[in-house]
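The complex appears here minus one protein chain, its other protein chains still in place.
Up next, subunit A:
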Amino acid sequence: MTEPPSRNPEKASAKIQQKRPELRVRPTAPILPPSNIQGSALMVVISIMAFLACLTLGGVSMVRSTAASWESQISREITIQIKPDDNLDMEKALTQARDLALTFVGTKSGQIVDEAATARLLEPWLGPGLDLKDLPVPRLVIITIDESNPPDFDSMRALLKDSIPQASLDDHRTWVDRLVSMAHTTVMIGTGILLLVFTAMVLTVVFATRGALSGNRHVVEVLHFVGAESSFVATEFQKHFLKISLKGSAIGSALAALFFATAGFWQSRTLATPETDQATALFGTFSVGVLGYAGIFATMIVIALLTTFTARLTVMRTIYEIDTLRSDPTRTDGIGS
C-alpha cells in the first residue's frame, strides 16, 4: 500500500527535497582517456621485448656458468707429458717428474697414469689388447693443483725441461683461454642483443608516445588553456605509459621465467637420456637460479623505467615543439589553435 499524497503541496515538495539523495561526485578519472587499442598494441610489443630481453639475459647467464664450470674443472689439474726416448728410463722419469712438480707450492697431489690406464685412453683409436712397449707412446703424470693458489707454471716448466728434456708441461691454458674468450664473446653477443632490444623498445615507445600525443592533442590543448605546465602534462603521459609498460614487462618477464622453470623441470625429469645429455653438454643446465630470476625481475623494472623515462622526454620535447609552432606566427607549418 502506498501513502496518499499530502494535501499541502509545499510540504510535499519539501518532503521530496528531503528524500532526494545528495549528488555524489564519482572518483576522479585520469586526465588522459583510459587505454585504447594503441595502448594494448604497445603493451604487447613491450611484453615481447621484455620476453626477448629476459631470454637473452638467462641464456647469457647459463652459458657463462657452464663456461665457468668447465674452466674450473680444467684448471684444477695440470699434465706432464714425457715422450719416450731410447736413453730414457720411462718409469724413473715419471716418478722424478711427479716428485719435482710436488716440490712446488700450490700443488696438492700427483698421479702417474700407468700403462693400463694409458692403454685404455688409446683404446678408441688403436683398439684393445695394446702393448705399449711396442709403440713409442708418451706417458702422462696428472698433478692436482690448488685453484686459489696455483704454482708458478713457468718455473715448473723450466725445471722439468732441465731435469728431463723429454718432459713438457701442459697447464691447459690454451683450453682455458679459449673457454674464457668464448664466454666473453657470448656475453658480448648477449649484451649486443639486449642493447638492440632496448633500442627497438625505446624507438617503439617514442613513436607510441608521439602517436598518443597526436591522438590526445585536444587534451594537450585544453591543458595548455587551463594553465598546465609542460612538466604536468609530461607527468600525466608518464603515468599512462608507466601503467602500460609495467603490465607489458611483467607479462613478458613472467613468460620468460615460466620458460626457464619449464625447461629446468623438463631437464630434471629426463636426466640420463641422450637428448638431455646433449642439451646439457651444449647449453648447460636450464636452471637460472635465484640470481637469474632476480635478473629477470630487474629487467622488468629497467624496461618499465626506460619506457616511462622515454615517454616523459618525448612528451616534453613534443610539447616544446607544439608550443614553439603555436606561438610563432612566422612559422606557417604551425598548428593553429
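Heads up, the rule we're going with is that a residue touches a chain if its C-beta (ideal position, glycine included) is under 8 Å from a C-beta of that chain, and two chains touch if they have at least 3 such contacts; residues count from 1.
Heads up, the rule we're going with is that contacts and distances are computed from a predicted model.
Note on the omitted subunit: UniProt lists it as "Cell division ATP-binding protein FtsE", one of the names in "LLM class flavin-dependent oxidoreductase", "Putative electron transport protein YccM", "Cell division ATP-binding protein FtsE" or "Acyl-CoA dehydrogenase".
From the options A:L223, A:V288 or A:L306, the residue with contact to the chain not on display is A:L223. Residues 23-26, 28-29, 31, 33-34, 218-219, 221-230, 232, 323, 326-332, 337 of subunit A touch the missing chain (whole complex, contact as defined above).
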